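Only a single protein chain was left out; the remaining protein chains are all shown in position.
As written, the chains take the letters A and B, and residue 1 is the first residue of each chain.
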Amino acid sequence: MKRVIILLLFVLLLLGGFMIISKSIDSAGSFAKVTSTEFKSIPVPTEKWSSETWNAAGYYQNTFEEWVPEKKLDDYYAHRAYYGAPPHIPHPVSNEMTMGGKDCLKCHENGGYVNTYDAFAPVVPHPEKVNCRQCHAAVLTERLFKETNWNQDKRKPVRIHNHALEGSPPTIPHELDMRKDCLSCHAGPAAPKEIRVSHPDRVNCRQCHALNEQSKEIKDFYKELK
Amino acid sequence: MPIKSYLVHPMDGQKDQLIQKLEKIPFCELNPSTNEDIIVMVTDTSSIAEEKELEQKFEAISEIKNMALVSGFDI
Partner (left out) sequence: MDRRSFIKKMAAASAMMAASTMIPGIMFAHEQESLISDLQGDIEWKKAPCRFCGVGCGVLVGTQNGKAVAVKGDPRSSVNKGLCCMKGYHSIISMYGKDRLKSAWVRKNGKLVETSMEEALDLVASKMQDTIKNHGKDAVSMYGSGQWTIPDGYVASKFMKGCIGTNNLEANARLCMASAVTGFLTSFGLDEPMGCYEDIDYADVFVLWGNNMAEMHPVLFSRLLDRKIKDGATIVDFATRTTRTSRASDRSILFKPNTDLAVANAICYEIINNGWMNTEFVTQHVNFMSGKTKMGYGLEENYKFKDEATKIDFEQYKEFLKDYTPEKVSKISGVSVKDIKYMAALYGDANKKVMSLWCMGMNQHTRGTWINNLVYNVHLLVGKISSPGNGPFSLTGQPSACGTVREVGTLTHKLPHGVVMKEEHREFAAKIWGVPVSNIDPKPSNHTVDMFRALDRGDIRFMWIQVTNPMVTMPKLNRYRDGALKEDRFVVVSDIYPTPTTEIADVILPSAMWVEREGLYGNSERRTQYFEKMVDAPGESMSDTVQIMEVARRMGFEKQFAYKDETHIEEIYNEYRKHHEGKKHNMAPLEVLKNQPGAMWPFVDGKETKWRYNSKYDPACTKEGFDFYGKPEGRAIIWQRPYEPAPEEPDQEYPFWLNTGRVVEHWHTGSMTRRIPVLHKAMPKAYAEINPADAKRLHILDGDQVKLTSRRGSIVIDAMINGRGNPPEGMVFVPFFDEDLKINELTIDAYCPISKQPDYKKCAIQVEKA
């Protein structure tokens, strides 16, 4: 009798073990837990709109709710060495063996709240590029090897209040290279507060917002009468 | 009933505390810089007595390194 009970116990333990292992394998491939109630279920798009994915459009309806903690434009710039630089990775990276890919995208493809860092993961505007660690450097120490003259604080951010007329839609002051997905940076809780857009459900962004890349010098157009 | 505007320089690293303190003072409107340690402040008082009171309050704040008066209107 006792043996049966002990055997039963072991079987239960084994079963339990199997269940826990399989569950944890499943959840390792799933998204980070989202605690905010603002989010509806994430629709997977069947077609991509150029590289302008709008998977965020369906659920970033209420961008003017106060998401805490808030991300500011300063935080955004703090991660980048100069205008247009790829941001460094501000959190520890667990898997050194991988180039990135699914390991990074599981949080950065759709974003979401991350408990451990008490922050919202930013959405990457170029998820088709899967060799993440090629451009995005991890930060393993704050100490420098030798002193440098590179002045991190004087990077010139682009002007954001750049509308041509009172009330007209602001122009796009930055290059679109690798930044074709407008909503990844301009909508949602991980978007810097100053550039969060009030109308993320309008997805034909380039209908109203003209590309006036600020580093380009393009002279005005006029002709001599002849 | 003067309207005055100032450029306020905080002591090193004390910009945020200064802003918090100045926000509590009435008749003061703040416009801090987003990329430098400078705050633009506009004061709008309705009598000379209030103006004097304000000045005393400013002297009490230790986080102010330097306050430069830019313009003043006596109306």
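Criterion: a residue touches a chain if its C-beta (ideal position, glycine included) is under 8 Å from a C-beta of that chain, and two chains touch if they have at least 3 such contacts.
None of the values given here were measured: they were computed from a predicted structure.
K.L.:
For a quick check of understanding: of B:11, B:25 or B:42, which residue touches the chain that isn't displayed?
P.N.:
In the full complex, the listed residue that touches the missing chain is B:42.
K.L.:
Given the contact definition stated above, which residue among B:34, B:47 or B:62 touches the chain not shown here?
P.N.:
Reading the full complex, the residue touching the unseen chain is B:34.
K.L.:
Write the list of subunit A residues that the hidden chain touches.
P.N.:
Residues 46-50, 52, 54, 57-58, 154, 156-157, 161, 164-169, 171, 201-204, 206-213, 216, 218, 220-226 of subunit A touch the chain that is not shown.
K.L.:
With the missing chain put back, which residues of subunit B would touch it? List them for me.
P.N.:
The list for subunit B reads 3-7, 29, 31-36, 38, 40-42, 44, 68, 70-73, 75.
We take it that only the chains that are shown with their structure count from here on.
K.L.:
When the C-alpha atoms of subunit A and subunit B are each averaged to a single point, how far apart are the two points in Å?
P.N.:
Their C-alpha centroids are separated by 39 Å.
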